Structures are given as structure tokens and as C-alpha cells.
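Every protein chain except one is present and positioned as in the full complex.
Labels A and B are assigned to the chains in the order they are written; within every chain, residues are numbered from 1.
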Amino acid sequence: MEVKGLLKKLESLKYQGLYQKDFFLTWDKTQDEIKAVFEVADVLRYLRENNRSCRIFDSGLGISIFRDNSTRTRFSFVSACNMLGLAVQDLDEGKSQIAHGETVKETANMISFMADVLGIRDDMYIGKGHTYMADMASYLQEGYDDGVLEQRPTIVNLQCDIDHPTQSMSDALHIIHEFGGVENLKGKKIAMTWAYSPTYGKPLSVPQGIVGLLTRFGMDVVLAHPEGYEIMDDVIDVAKNNADQYGGKFTISNSMDDAFRDADIVYPKSWAPFKAMEVRTDLYAKGDRAGIDALEQKLLKQNAEHTDWACTEERMKLTRDGKALYMHCLPADITGLSCEMGEVDESVFDRYRVQLYKEASYKPYIIAAMMFLMKVKHPVEKLEELWNSNKPRWADN
Amino acid sequence: MEVKGLLKKLESLKYQGLYQKDFFLTWDKTQDEIKAVFEVADVLRYLRENNRSCRIFDSGLGISIFRDNSTRTRFSFVSACNMLGLAVQDLDEGKSQIAHGETVKETANMISFMADVLGIRDDMYIGKGHTYMADMASYLQEGYDDGVLEQRPTIVNLQCDIDHPTQSMSDALHIIHEFGGVENLKGKKIAMTWAYSPTYGKPLSVPQGIVGLLTRFGMDVVLAHPEGYEIMDDVIDVAKNNADQYGGKFTISNSMDDAFRDADIVYPKSWAPFKAMEVRTDLYAKGDRAGIDALEQKLLKQNAEHTDWACTEERMKLTRDGKALYMHCLPADITGLSCEMGEVDESVFDRYRVQLYKEASYKPYIIAAMMFLMKVKHPVEKLEELWNSNKPRWADN
Partner (left out) sequence: MEVKGLLKKLESLKYQGLYQKDFFLTWDKTQDEIKAVFEVADVLRYLRENNRSCRIFDSGLGISIFRDNSTRTRFSFVSACNMLGLAVQDLDEGKSQIAHGETVKETANMISFMADVLGIRDDMYIGKGHTYMADMASYLQEGYDDGVLEQRPTIVNLQCDIDHPTQSMSDALHIIHEFGGVENLKGKKIAMTWAYSPTYGKPLSVPQGIVGLLTRFGMDVVLAHPEGYEIMDDVIDVAKNNADQYGGKFTISNSMDDAFRDADIVYPKSWAPFKAMEVRTDLYAKGDRAGIDALEQKLLKQNAEHTDWACTEERMKLTRDGKALYMHCLPADITGLSCEMGEVDESVFDRYRVQLYKEASYKPYIIAAMMFLMKVKHPVEKLEELWNSNKPRWADN
């Protein structure tokens, strides 16, 4: 019964604060709650790999709301829902439907009569995505309190303007496994650095999510970017406070070389300047098409001044023993493959391909673990029961 | 075993006429059949609220065909299917595919090899929607009789040009619960009235469905609208006959005030004149784009002459004790919120918001109850079995 051993760590954690709540930002959660998500993700994976059914729902719906295109996150959410027994229904929302708060309230209730989970991606506009999810949650709570909804659907943030918790948690779980345990992260240096991309306006939620989460494990977190590519101030504060509280370091640098030097992990990735994204949000709000186009040209030009911000073989040599773990949320802009000049050399990317795919493979489990802890009152007992029931996921006999 | 008590009323009803049939129009069904749908909807809700699985299908498909946009009804259908154990597959039909009857016959068979239920919404064109569903049903029956289909898929009308039974039945169940039982509806006055909306061409199926159904419960049903906004003659006849047969009243008025006076329930809602919709259907058939645009302008102008047809605070005071139950199928055009002038004052809408959401919450259960009675030969025994089996919908332990 190896599962007993796997559950020991979970048993020692206080995670009841997750029950019946939403998952918006990792820094809203306690250290134990974050660790519980990792533990449950690992146990669910173990159960599935040993062909145990992980269904906790006989029927029920997971609603997906993607206010931006998505393939990877969509498939991860669908996989997580399916594993737990939920069918997925997509809300293909017309922009007009969300013109005013009242309609969001109405939609929240109308789609949720039999919904157990809502997975929402809304990362396009600064100041909007997180607010939309928080509003949705308060309307759902109100609907539940008023007796309109029989159950309180919980929300999983599948990427907002501030954080991308299912990504950063998957990335963290990947690192934990690569380094042999969360306790081994102490003192390890990770370089979350900007990298050049010929495209424009990539979301800030990935770098923000990474520095907001990895500073909790005593790591030496360096955020590096050219001047003008600053991320959100609030998240900088989160990262600083985390470093103080958990005995790590958080520094900001304008040199990619400095960030790479002796790094154990590098995460080079393009993003758009926070302030420019604020401007863009206002332009969209005003419907100023010409302004949007002008901004895009300006930002592409600005990007083009920093084509030397790339994860090259040369630069990889600066890292610890030249062998830092290379990470990316995918898809990456690969120099000479997907574009002329991009975020990473093809040979670097290729060397880490299997690890990159494994990094991505944690996401369905992280989402499922969040849902599990938000929906199941006694997770340890339930996981043990799933193991002991011996119900196969796949009748391969 | 409270469920035993809940099933008593159902036991006394003759509802076997629903088994293996379709649900197109409420007035095709007997009084007992209508009541059985209400009863089963209540029991299914009770089962679900007590965390019992309501699955009667281990596998199987519900096919949705939406020939008009829909969010609410789509989610209600998906919820009902999921609760009973069916996966939903949407038929995203190109207009061209339905050019001639033969192709409808072919499509009916091709999509139905493993289909248990078809949910169809086709409310756009007068004389088309109901006909399409009836054709579909006869092709399915033929396919079943010929041995092409292993099971006879049953059709649920999710809104046609004549009736909107899942809406009117949900509305009725809401009223039944608000007034403490169907027996308490006798003599109660309901005002189904037209109301001004700045938009154009809202379907007639809601007012038609309401007067065609609520006249069966001994109520005093008033249909009110400005001259020129007449509904379908056949449905008027249905309502008159119902009133005669079931000891109620059915009157038509051209005064919103008269309709509201002493009403116990008001249902103010915009719709398009039936005759104009007939004209529009012909214009669409001819592809007369200019004619369609001209008609739209004419109708919007006509609407604008009746902006005083609104559910204002002032007018609500005319109702019984100023406290009539306000109803709407949603979304409503709310004055000062979703439009400058609309169907209802914001303060009236707000006061009834929770009740409006509850009204909507019956729809998944009404659809599920229709499907249940069309698919299960011994519903009482099955419902009891679902209760006694103790199989949880959601393993929240």
C-alpha cells in the first residue's frame, strides 16, 4: 500500500481553508495549502498511473470560459474534469453579454445550476481578468446563499491579468521533482528572465506567477528584463515579502547574463511591459483602433532593440556547470525554427524537450488537485478509498 | 424515506402516454401527463439536493440542435442530459443541409445511431420550427421501425415557432412553488402582457406557451398587448378551450393597466406581431434582404409608439396589494440598465431578482423530467430505486 506513505505528508498539512473556496492567486493561499495541492497532484497521478479511477463525481459539470484562445490549458482543464468525473461545457461568450455587471451576475447564475467548477481564462486586459473572476465568485456565493444554486461552484483561475496559478504550480511541481523534493529548493537560483520575441503583447501572468510563487521556497529568485519591461508593482511586493518571510532572495536585474550566472534554473520568456498593457487596455476600452495599432508598432520596435536577450548556447554556459534546468510554459519562439530570432536556440530547446513536456504534464494534475481540495471535505480518506476500491480507470484485462 | 411521500402524487397519475414519445406542445399532453412532469421534476431535484445520483444511462448521447443562438437553454439541456447520464453532442448544422426533406430524413438517421434524446430549438420562422421537429420525429420513427435505429430517440422541443414548453413548464412550476401547490392557482389572475423593447423580433413562443399552459389550472389569464401585436390564432383557441374545460378565464385586452389591475402574477415581455413574423418568414424564403430591412425599420417604429407599455413601479401598484409576482424568461430589457427604455424598471427587476433566478432554475429539472418520463417505463419504481441505492452524485466525504 504505497499510497499510505504518499498520504503521510498530506496528513500533516492544514489545507481546510481551500474547501469550498476559489483558487485565484497563489499568494492568497497558505504555505500548507500550496503544499497540499502538490501532494494531492502527486497522489492523483500515482492513482491514475496505477489504473485507479479518480472519479469523485458520478455526474456534474465543469464550465470553461476562455476569453482568450487556448489549446494547452483547455485540454488540461478538460482532462482534470474528466478524471474527476465532470463533463465540460464551454461558455462561448459574446463580448456584448458582459457589458455591465448585472449581466455577469445573471450569467453566473444561469450557467451554474448544475455546475461544480468554473475554469476561467481572462488574461487580456489589465485590471479586468482577476476582477471578473472575483465578481463571478461573489455572484456565485450570493446565488448559493439565496438558494438559487444548490451547490457553490468553485472557480479555478486558468490565467488572469495578475497570476497564472495552474502554470506556476505545475512549473513548481516540475522543479520539485527535478530537484528531489521541495526541501532541496532552498538556496537554488532561478532566473526568470525576459527574452526577445518577434511577436507582441505576451501576458505578464507567467513571470508574475513565477516570482510570486517560487520566492516561497527559500530560493534565490532573480527577475531580469530590459529597462521598460517592468511587471506589476503589487507582485514585486509579494515576491519581496515572500523572500523575507521564507528566507530566500528576490532581486531584479537588467542583465540577462547576471541572471544566468550560476543559475540552477532559467526561465527565459517574452512578455509585454505592464505599463504598456495598461495603456492598451484603455485604448481597447475606448475602441481606439488607430491607437492600438500605433502602440503595437511602438512595442514591436522596442522589442527589436533587445534581440540579444535570448537563451543561447553561449549564455547557457554561464549557468551552474553550464547545465541549468531550462523551463518554458510553451509554445516557445525558437530561433531558426519558429522565427528568425526568438527566445531560445534550437539546440538548447531540443536538449530539454522531454523535460519541457514533462513540465507541461503536471498541469492537468495541478488543476485536478485544486478541484479535489476545493470539493472534498476529507481528502486523505477519499484518496485512500479511491486506492482501496481498486476500481480500474481502464479495463485493460 | 421522505421520497415515498413525494412519489404518492405521481403514483396516482396516468402518464404512460409520454413513454417513448416526443414533447412538442403542452396542449398535446393530458392533464395527468403535465402534472407528472412537475412531480418528477420535483423528485429529481430532491434526489439531487440529497446528493443522490440520478443517472439512468450508463452511456448514450443527447443531441442538441440549436437553429438560433442560446446560452440558457443550452446549459439547461446539457445539465439535464448530464444528470441522467447522457453526453451531449451538438449538431452544428449548415443552413444548406436542410434544403429539402430528404436530407432532413438522412440527417435524422445519421446522427441518431446511438442517440437517446434530441433537443431542438428552431423558433426563427413561422410555420417552420414545429414542422421541422415533427418531420424529424416521423423520420426517427421510420428509422426505428425499419431497423436502422436500435432505439427510438425522443425529441424535446427546446423552443419552436408555436410553443416553448420547457420555459412555460418551468414558469408554471415556479408559480406552483410560490403559491404552495397547483391547487392554489385556481382563480389567481396572471397578466401575460406585451412590453416595449428597443429590439425587434422577439419570439412569440413565450406568450403563446404561457397562455396555452396556464389556462389549464383554473387561472384568470389575461393576454394584453397593443393592437397589432396579436399572437397565433390557433393558440388563442387552445387557451379559450382550456379555460372552458378547466374552469378558468381567458381574456384578451389592449390595456396594460387593466391586465395589471389586481393581478397576482405579471409577466411583461416583448414579442413581435405574429402576422409580421409570417411576412418576415416569406421574405427570408425569398432572400429579399431589402424587404427584411424595411420590415425591421417598420416594426421598430411600431414598437416605439408603445414605450408606455412597461412594468413600472407605478403600474406594479395596480396589482394585488401592489405585490404581484413579477416573472420573466430572461434576459429582460431593463430601463436605465440594459437600455434607455425597456420592459421593466430597474427597481422592480431588482426586487424580484432572486425569484427570477429561481424561476430559471427549474428548467434543467423540467427537461430532465420530460426525458425521464419518455425514457423510463416504471418511473415511480426507478425514482425509488435511485433514492434507495444511496449512490452519491458527489463523493464529498
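Here is the rule we go by: a contact is a pair of C-beta atoms (placed from the backbone, for glycine too) under 8 Å apart; a residue touches a chain by one contact, two chains touch by 3 or more.
Just so we're clear, the structure is a prediction, and the values are computed from it rather than from any experiment.
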item	value
Among B:11, B:150, B:293 or B:313, residue touching the chain not depicted	B:150
Listed residues B:10, B:61 or B:299, member touching the removed chain	B:61
Chain not shown: contacting residue from A:147, A:187 or A:392	A:392
Absent-chain interface as seen on chain A, which is shown	48-49, 53-55, 71-72, 74-76, 78-79, 82-83, 85, 87-88, 330-331, 334, 337-338, 354, 357-358, 360-361, 363-364, 391-397
Footprint left on chain B by the chain that the document does not show	55-61, 87, 89, 91, 97, 99-100, 102-103, 106-107, 109-111, 113-114, 116, 143, 146-151, 375-378, 381-382, 385
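Throughout what follows, only the chains that are shown with their structure count from here on.
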item	value
Length of the line joining the C-alpha centres of chain A and chain B, rounded to whole Å	41
